[in-house]
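Note that one protein chain of the assembly has been removed; the remaining protein chains are unaltered in position.
Going in written order, the chains are labelled A and B, and every chain counts its residues from 1.
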Amino acid sequence: MLSRVAASFYWLSRYIERSDGILRMLKTNYASSQDAIQGFTWEPVIRIFSGSDQDLIDRLKNDSRTVINYMVTDKNNSNSVLSIITLSRENARGVQEHINTDLWQCLNEYYHIVKENSLVNKLKKDDPISALDILIKQVMLYYGTAEVTMERGPGRSFMNIGKYLERAIQAIDILDIKFGSINHNPDLLTDTTYWKHLLQSLGGYELYLKTYRDGLEAHNVLEQVILNNDFPRSVIYSVNNIQRYFDRLKLDSSMTDYQELSFFIGKLQSHIKYSSVKGIQNDGLHLYLTQLKDQLYQIGNLLNERYFANS
Amino acid sequence: MYKAAHFDGYHSIPGVWDEMYLQSSDIRAHYQKVIDYLSQESPDELGKKEELAQRLFMKQGITFTVYNSGEGIEKIFPFDIIPRIITGSEWDFVEKGIKQRLTALNLFLKDIYHNQFIIKDGIIPIDAIYSCPHFTREMYQVDVPYDIYVHIAGIDLIRDEEGTFYVLEDNLRTPSGVSYMLENREITKRLFPDLLPNCGVRSVTEYPNILYKNLQSLSPRRISNPTIVLLSPGIYNSAYFEHTTLARLMGVELVEGRDLVVNNQKVYMKTTTGLQQVDVIYRRVDDEYLDPLVFNPNSILGVAGIMGAYRKGNVAIVNAIGNGVADDKAIYIYVPDMIKYYLNEEPILKNVPTYRLNNPDEQKYVFDNINKMVVKKTNGSGGYGMLMGHAASQEEIDEYKLEILKQPRDFIAQPTISLSAAPCYIQGALRPRRIDLRPYALCGPDGIEIVPGGLTRVALKEGSLVVNSSQGGGSKDTWVLA
Partner (left out) sequence: MPEFKIQHVTRYTYDGAVRDSANQIILFPIVDIYQDVQKHDLHITGNPIVDTHVDYYGNEVGSFTYSVPHNQMIINSQLVVNTHHRPLPVDDIFPAQQWDNLAQLQYTVPYIDFLKHEYFDGLRELQVVVDAEKKEGDTPYQIALNFCQYVYKNFEYIKGVTTVESQLDEIWKLKAGVCQDFAHMLTEMLRLVNIPARYVSGYICPNQSGMRGEGATHAWAEAYIPNYGWLGLDPTNNCIANETHVRLAVGRNFLDCSPVKGVYKGSSGHHLQVAVSVGYQDHEPEPAIDQFVDRVTKPGPFAGNGNDASKNSYQRYMEMIQQQQQQQQ
């Protein structure tokens, strides 16, 4: 497989996953902003997806509509859903002869919906949740179509590696920022809505309720988001899948490249697998998360160097 | 006459060759079967077929993207459902003419980059060659496989009021549009079931196979399975759809410049398993952008060092580099002389009379008769930068004259030719619209092959003589009868 084609598969999928994360995050936080009379802040969300640019945070004035529009439809925001779906679609266009028409059309439709003026209006004037739901549905449609139509070959493996790498990084970012906020505001530690929203934005609230009977506790949240093998948005689940799909690339790799990356991924997988919440908390959560993220980035860099010819 | 309403009010344009009607308003015999078929259809049904065609094009993604201020808009190349029909004997003539012309053009390219006999014998003035920006000195004394320079040619033909075929221009660099020849035919199969075999229409589907066979034969490595790639500028190119289609139909890899790298005068593509040597490149990137080391250093579409690999014969490039000197519109004037010089034959296909604007006498003549002239850039294509004298305002003409006087070598003029017309289905009725014809010739070690057909482009605007897609042109399926 051409290196550029592999890279396009990987990136088109990373961008889709990122858009999914942004949309879910916006939806939960908007709902949350409706619950809180005061004290609600969009700052963590902005920091997760746009970095800690104080000017930007000031400019958006903590206004829900402004923030949502900035994160979804702003052309000048390189990380808005519009911008990343445009990139995703361009990557798909470059590999059009390797994907099924259905998948292309699905992505194309997603792109056209994000671009529509009516969406901006809905986000500005109507119920933003309905508008966000339309987009979230497009992502789900995409995942279903990809699952059903994609040839079980290296293309799909690169797609899934991209998807799960992005997902793991997002889970880590969310934890890092949400738990980081506690340092400035220890009251949050016992604020049940705070944890509820974190779980909801990852789609893990219901699973949590089923798993833990003793209410919302920070260390349980941590356990579920990092270490739960059955939670599809946990870090360990994502890394297990990176390992799983990378393994399938064995025949489409040069042996040395394969072995080096395989070793690296395996090491990360064991590192997480043999972690415990207690141990993590003893060593410092922020440090732990930073290490994981570095290693995930390292996997991305190695893929870029060894498989994508730096494309 | 015919009962069907859509035939009412079809009036051949006076003084214009109509492909369907004789002057007596009788149908030409080769259109009879199609007319019979159409006259049984109600305008409604034809309207539905038109819609179906549109839908099929959109659905199959047969689109090009127009970029306006950074926003991409998907468009389809307008398609007219009524086929353009060429008789077997007309085709034989055209085919012979193109083969002759292409043979001479290939000999010319070989000559101009080696011995330059044709200059020494005074057939073509040296100045015309050396002032051509596409005369590529880097190609001097470079040998190409089988001495073939033009592997793929798109020769634009038009017919005057007598029905005589003329060559309007030669496209010998990276001619496009062949995917529309193939797709238009596929659509017609869907629109008019059984009509093609009933009329005895010859097939065009062999095109990708012939091209593939030719590409394969050029491989410098004598191996059973050489690596052949199609080099595309990328997704923003308006012909990107064509690039993906051809790559798919030939089963070759579609690559971009950044997928390739040159190492020790050999070209490789970067794959997930490492570098893989490339033997043949069908490129759709212009010469100027092909190698930033040798040509335009700002090119981000090319492959640095590819010219060196080509010079060494380690990779075959299709079409050859430097062909622009042969399809320059100022050199076009000399193609009939080339045919006589190299082949000792009379040209079968005529040239349109052409005036050089760097010749003072011819320039004066053109300026005096500008209302009857079409002025073109010698290196232009796609209908851009043309002046249609009969339709331009005095202001436009004056402005254009100033442009000409700055660089007269860059312009030629031709008398406005009254292109032939063919029936088109326009808003529920048949109407005559002007057309041209671009057959695609493939030149390989076994000779020149032309699939019976081509791209018929049509000026869909009433009264327009410009068939280019950028100027409101569309296309038709082109039938050649057995």
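The criterion applied here is as follows: a residue touches a chain if its C-beta (ideal position, glycine included) is under 8 Å from a C-beta of that chain, and two chains touch if they have at least 3 such contacts.
Predicted model, so just to flag it, every value in this text is computed and none were measured.
> Just one of B:102, B:269 or B:285 touches the chain that is missing; which is it?
Answer from the full complex: B:285 touches the omitted chain.
> Specify the residue from the set B:127, B:368, B:398 or B:462 that touches the hidden chain.
B:127
> Which one touches the absent chain: B:299, B:358, B:378 or B:420?
In the full complex, the listed residue that touches the missing chain is B:299.
> Using the definition of touch stated at the top, determine which of B:87, B:217, B:237 or B:418 touches the missing chain.
Residue touching the chain left out of view: B:237.
> Determine which one of B:106, B:176 or B:478 touches the chain that has been left out.
B:176
> State which residues belonging to subunit B touch the missing partner chain.
Contact residues on subunit B toward the absent chain are 67, 70, 116, 119, 125-127, 130-131, 137-138, 140, 154, 171, 173-176, 233-239, 257-258, 261-265, 284-286, 289, 292-294, 297-302, 304-305, 308, 311-312, 381-382.
Just so it is clear, only the chains that are shown with their structure count from here on.
> Roughly how far is subunit A from subunit B, going centre to centre by Cα mean, in whole Å?
About 48 Å separates the centre of subunit A from that of subunit B.
> Enumerate the contact residues on subunit A facing subunit B in the complex.
1-4, 6, 90, 93-94, 96-97, 101, 104, 154, 249, 252-254, 307-309, 311
> Mind listing the subunit B positions that touch subunit A in their complex?
Going by the criterion above, the answer is residues 59-61, 234-235, 240, 244, 247-248, 253-256, 258-259, 269-274.
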